[in-house]
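Of the protein chains in this complex, one is absent; all others appear in place.
Let's turn to chain A:
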Amino acid sequence: MLHTITVLVENEFGVLSRVAGLFSGRGFNIDSLSVAPTNEETLSRMTIVTRGDDQILEQITKQLNKLIDVIKVIDFTDGSAIEREMALIKVTAEDVSRAEVLRIVDIFRAKIIDVTPKSYTIEATGAPAKIDAILELLRPLGLKELVRTGPVAIGRGAKGWKG
């Protein structure tokens, strides 16, 4: 089962490799990982998508917490978070398909950010499932290149955790 975990870490050199090394060393999966500093400059926030049963997830959270540079770990699984991901997508767009791409972009409230006579580059944002959906429609038209950020997540409701 997929889990989205948010990890608040010291914004120090080497921390990313400690986290990544923990996953590879213990045979845990990383589906995606995104990391950037927060509004407090000494902290970075990672969003990791991983998979495993409850027992594995419990180990992942505990092992992450055990790292000295990890300050907080939250396992967002039960729909308690909003997730957003961005994708940059280069598709073939010639003749008839140019209009079709525009229609799809419009439906998904995506944006065209680069145009050539033979292609469109699209910026799409949304929940990971939405990105999957737009890709499914675009793929038959000819996907030339794809970059996904992996999701970032934030808890629902008024309560925030600092950083």
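In the analysis below, a contact is a pair of C-beta atoms (placed from the backbone, for glycine too) under 8 Å apart; a residue touches a chain by one contact, two chains touch by 3 or more; residues count from 1.
Criterion: contacts and distances are computed from a predicted model.
Student: Since a chain is absent, check the UniProt entry for it and pick the matching name: "Acetolactate synthase", "Cytochrome c", "Branched-chain amino acid ABC transporter permease" or "ATP-binding cassette domain-containing protein".
Tutor: So, among "Acetolactate synthase", "Cytochrome c", "Branched-chain amino acid ABC transporter permease" or "ATP-binding cassette domain-containing protein", the name matching the hidden chain's UniProt entry is "Acetolactate synthase".
Student: Pick out which of A:67, A:88 or A:146 touches the chain that's been left out of the picture.
Tutor: Here the residue in touch with the unshown chain is A:67.
Student: Decide which residue listed in A:58, A:94 or A:145 touches the omitted chain of the complex.
Tutor: Going through A:58, A:94 or A:145 one by one, A:58 is the residue touching the chain not shown.
Student: Spell out, residue by residue, where the missing chain touches chain A.
Tutor: Its contact residues with the unshown chain are 9-10, 14, 17-18, 21, 25, 55, 58-59, 62-63, 65-71.
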